[in-house]
Each structure stands twice: as structure tokens, then as C-alpha cells.
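As you look at this complex, bear in mind that one protein chain is not there, while each of the others sits in place.
Chain naming follows the written order as A and B, and within any one chain the residues start at number 1.
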Amino acid sequence: MEKSNMFHTLFLVPEKLINKIVTSKYNPLYYHGALPQFIMYVLFLSGLLLFAYYVPTVDNAYFSKNLINAFTSVDYITNSIPFGAVVRAIHRYAGDAMVIAILLHMVRVWFTDRFRQYRWVQWLSGVVLLLMVMFIGQTGYYLIWDERSLLLTRMTVSALESLPGIGEHLKHWFLNGRNITNLTLSNYLFIHIGLSFSLLFALWIHYVRMTRPVITPPPALNYLLVALILLAVYVFPITETKMADLNLQPTNMEIDWFFLWPYWLLSAVGSGGFWFWMVVLLAVLCLIPLPMFYGSKPVEAAEVVTNKCTGCRLCSLDCPYQAIEMVPAPAGSRFKLLATVKSYRCSSCGVCVGACAFDAIDLPEMPDAQVNLKIKELLEAK
Amino acid sequence: MAVGSMNSIRAVLVGIFALGCVYFTMAMPWAEHNMTATKETVPHTIKLLYLTDPTIKLFDMFAAQKEAHEQKLKNKNAEGNLGEYVYALAMAAAMTFAAFAIMTIGSEDEVEKTVLPSKN
Partner (left out) sequence: MAEERTVITLICERAADINSLINDKSEVTDAPGVKVLKFPCSGMIQPLMVEQAMKSGAAGVIVCGCQIGDCYYREGNKMIRERLLGERPPGLKKTVDRKRVLALWLSKPQKDRFLSEAKEFLSVVRRLDIEESKKG
């Protein structure tokens, strides 16, 4: 690994410390992928509870005591439903926790070098997942339909409009029409919930090249994570905001930095600068797995010794990257199945070699015969 | 804490964590009803176990904190039933202690070294 010593120390010191206190079984640094998955369950559950009472309309043509729109429905949840405010706060802070957990996951995957070559599908699908989560969180803030939501909507429209050619069409897609209407809010709700469930599909792609992906942290860690979110609920309670009024032009808002930092960027550098930096960021994130930037040595895939393979399937079952497929053995073979290696998925780890009791699969750089020879040499040398 | 077999220090720690979990769990029904404690708001299970009186005494202990929590939350312009935020805090504490208890028990297995069991 070529990463500098400073960064290694930055990560290895807390890892060692945590291992000493709670052992590797409970070290959250070893579950950095599973934690976002668990937070997603918290978000789904709290989100469904909120969805039960949410009304996606903007009507406030005249203010009446019994006005029902998105803002009043959210207000109703916060003030009249038992634990409504708490569930709302859980949903919000679980969302923030999700962004933090994904960033930590990304940083650790980057620093432990687990994104290159055969792992590129995981990295790219991870980038897509991050983008989806960011967008889902933003639509969440639009849904409240308070002054901030109105400001965010208008800023988004101005950013979309600025794109050449497709700008107007994107604006109409986003607003679900030419102006902000009830259809706009139902579009936001559709995106928020639809994209959330689409996360499951993107996660399938994220996991598909891994055997037995670790997607559940141990219960003790789950309790700590929920406790952390509940602590945030107490320390940062839900505060009152003002209903959006289409006749007014709000200009200030408090932003939740985890999701709404792009809006800070937009207000700081304008639409042009905004899209430039977004494209640069996306390009950087997507290009990270390209091996040519890092000079990693090419992976030499494992090779099956076809005349020794008995088709026992152990290598295929044990391979951590779904790189070994069992195919029907050629005619004339004593056995039913034959192992074949998909070299573009192979990591050259050798788990298949360890699984084989028949010396029927080898890593070309270190075949079994060479290992046995080396062991003998070490024992005979004095 | 050295990883090793269950010894008396660990057992004591587990006991403390478990007690802490129960203590904060009891704060939850108190907080839920806007931090007021009466015989009526005690959960039915506790009434069935005839533990109503010690529970009310415990609730009275918690009651001293009602002002402090309400003040803190009002200063932040909290919306909704204030007791429910305190419920969340109590639940956070209860879950934390539960997690510590589980980790104390679970970490007694050696994870950095595996000695193969031999039959002879």
C-alpha cells in the first residue's frame, strides 16, 4: 500500500485502541459498510410512520383554522401525534447519520485500498448510492413546505434552468408543471419515497459481487447507534418554522450541512460554478478505481487444473468475490461439475486454493507445489 | 480491559450496566406523560407485579429534574410534547447501558488467538 504513514497512523491508532477495549467483534470500524444499511432500516421505519400522516399539497389560498396542506400536516405530526416530534427528529437525524456513515465507509474503503480493479462495481454503485441518498435527503427538506423549502425549491429551479438546452425541461420536470402547485409536492413525495425504495435495487448491485456481504452490525452496535440518534433528538429538538407563502420571497434559511451543502455552494458561486464543481466532484469520485492512477500491479487470476478438479464446489462457495462458477464437466469426465474462474472478478487472494483438497486450483505466482517446496527448504536450512 | 474469561470485575460491570439500563428504562414511562407521575400513569405491567409504590417513589426522584429539562428544551424552542424528548434521552441512556452490558459479556472470548481444541 502506498498511502502515507501519517494517514495509516490516523486510522490504525483508534482501531487498535477500540480493539483493546471492546475487541474486534464490536469494533465499529469493521462494520463500516453494515452501519449505513442499518441506518437505512431506521429511516424506512420512521419514514413510513411519518408518511401515514403526511399530506402533499401546498394549498394556502386562504388561511383558515382547518387548513390542510403539507406544512399543517407536518405541524399536526409534530404537535398532536404522540411521539410525532420524536419520530420526525429520528428521521431527520438518522438521515444525517446516514451521510456521516457513508462518508466514513467511503473514507475507510479508500484508505484500506478496497476499491480497485475487481472491486470497481462496488465503488461505482457506492457513488450512485451516495448521490441517491443526497437527493433523497434534499427532497425530504422540500416536503416540509416551510419557508426554507420554498427557498430551496426556487434555488433548485434556478440551478436547473441555467443548464443549456435541457434547463427548461428539467425545470418543468422538477416542478411537475410550469409553476409550484400541488403536483410539485406530490412529485417530491414520489421522488423521496420512490428513490428510497430504489436504494434497495442499487444496494443489490453494490452487494452482487460479494459472497456473504456483512450487512448487519452486531446488536450492541445497533443499540449504540440508535442511542446516538435519540441523543441528537434531545439535544437538537424540532423547532417551529413558518409555512411557505408563494407570495413572499424568503432569502435566509438555516441549513442542515449534511444534505444542504450544495445549496450553500450554489449561493456562494452561482449556477455556473455550482455545476462545474459538481461535475468535477462526480468525476473524481468515479475515477478513483481506475488502476492507472495508482500503479497497482495487475491481478493474476487463479487457474483451475482441469484434470484434478472433482467438482466439489468448495472453491466456488468460498470465493469472496463470486469469481468461480461451476459448469457442467466436459464429456468423458468422471465428475459432474468443473470449476471455472471469471478472471475479471478474481482478486488473486487464494481462498480457493485454501479450499481445495485436491490441488486443483492455483495462483500462478505461487502454485501449491512451490509452497510445499518452500516449506521443505525452510525446514532443511540450518 | 483485558480480554479473557469472565471474572468478578466483569460480572460486577455487567451488573452495573444492567442496573443502569433498568434505571433509565423506568425514566421512560415517567417522561412519556409529560414528566408527571401519578398512580394512573404507571404502566399496567408494573401494577400487575404490585410494584406501583416503589415505582412512584422512583418517579418522584426523577421529578426533581423536570424543571431543568423543560427549561433546556424551551430555550431551544422545542416543538411538541417536551416529555417525549426526555423519553428519547432516557431511551438513549438505557440502550447505551444495554449495549455496554452486552459488549462486556461478549468480549470475553479471545479473538486475536485461536488455540485448536485437542482431544488428548
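Keep in mind that, in the parts below, a contact is a pair of C-beta atoms (placed from the backbone, for glycine too) under 8 Å apart; a residue touches a chain by one contact, two chains touch by 3 or more.
No experiment lies behind these values; they were computed from the predicted model shown.
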Which shown chains does the hidden chain touch?
A, B
Hidden-chain contact residue, picked from the options A:Lys16, A:His169 or A:Lys242
A:Lys16
In chain B, positions touching the absent partner
111-119
Quickly run down the residues of chain A that touch the omitted chain.
8, 12, 15-16, 19, 24-25, 27, 29-31, 112-114, 210-212, 314, 318, 320-321, 347-351, 353-357, 359, 363, 366, 368, 371-372, 374-376, 378-379, 381
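Definition applied: only the chains that are shown with their structure count from here on.
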Euclidean distance of C-alpha centroids - chain A vs chain B, Å
32
Contacting residues of chain B [partner chain A, same complex]
1, 3, 73, 76-81, 84-89, 91-93, 95-96, 98-99, 102-103, 106-107, 109, 111-112
Tell me, which parts of chain A touch chain B in their complex?
19-26, 78-79, 82-86, 89-90, 218-221, 223-224, 226-228, 230-231, 233-234, 236-240
